[in-house]
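For this view, one protein chain was removed and the others were kept in their places.
Showing subunit A:
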Amino acid sequence: MKPDGKVVLLGDVNVGKTSLLHRYMERRFQGTVSTVGGAFFLKQWGPHHISLWDTAGREQFHGLGSMYCRGAAAVILTYDVTNFQSVVELEDRFLALTDTANRDCIFAVVGNKVDLTDACACVPEAEDGHLSEKPISSSVPTKVKKQVRMDDAIAFYKKILKYKMMDEKDAPAAEKMCFETSAKSGYMVDQLFETVFDMVVPTILEQKAEGSSQTVDLHNYKTAKNTQPGCCR
């Protein structure tokens, strides 16, 4: 059985991609080892089979990134809120890998490890509510300062849209697609994956519909798609 839609996790070494996926799939947080290459998972989502690729952040495997992203319906760009460089890397190193993704690929920007951050150092307003709900484990005495704020993530999301030459009006709202998570506590992890999957479903349906008409219209459709002005490739 061929998977229906592809979701790819990208991000620098150690930001917690594997941990996020592990938290979501196995409901646990446990020691991980730096991923080699990429790991493929199949997730049943309603009637659909969504394939999930957890990729390695190591520079060593960089060459594979565009392969994992080929035809992706959604890309989850992950950074570590306690490490500003991890967002810089997303922009410098990982964004270009998504060139092989679907034209209408969905992007989510995820700041992981919020459990580590000092709650007071967080952005006020919206974040406050979430963070106080979350049981910040008191066993971690050393809270570190948050280096990446939600605003930075939103700005980065807008940059992605620009890079993809997508109109902000057509794309999902930044506020909806930027997440702060903790694979350790589980905070916002389900919301992240469920939001992404839900948004991938229409693309899957569209693909399936196209698939059934492909025998007739394959050629026309493809050429039409390739000449779409919005496509930057």
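Everything below uses one rule, namely that contacts are C-beta pairs under 8 Å (C-beta built on N, C-alpha and C of every residue); 3 or more make two chains touch, one makes a residue touch a chain; residues count from 1.
The rule we apply is simple: contacts and distances are computed from a predicted model.
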Given the choices "Methyltransferase small domain-containing protein", "Vacuolar fusion protein MON1 homolog", "N-terminal acetyltransferase A complex catalytic subunit ard1" or "Pre-mRNA-splicing factor SLT11", state the protein name listed in UniProt for the chain not shown. "Vacuolar fusion protein MON1 homolog"
Across A:25, A:173 or A:209, the one contacting the chain not displayed is A:25
Touch list for subunit A against the chain that is not drawn: 2, 13-14, 18, 21-22, 25-26, 30-41, 54, 56-64, 67
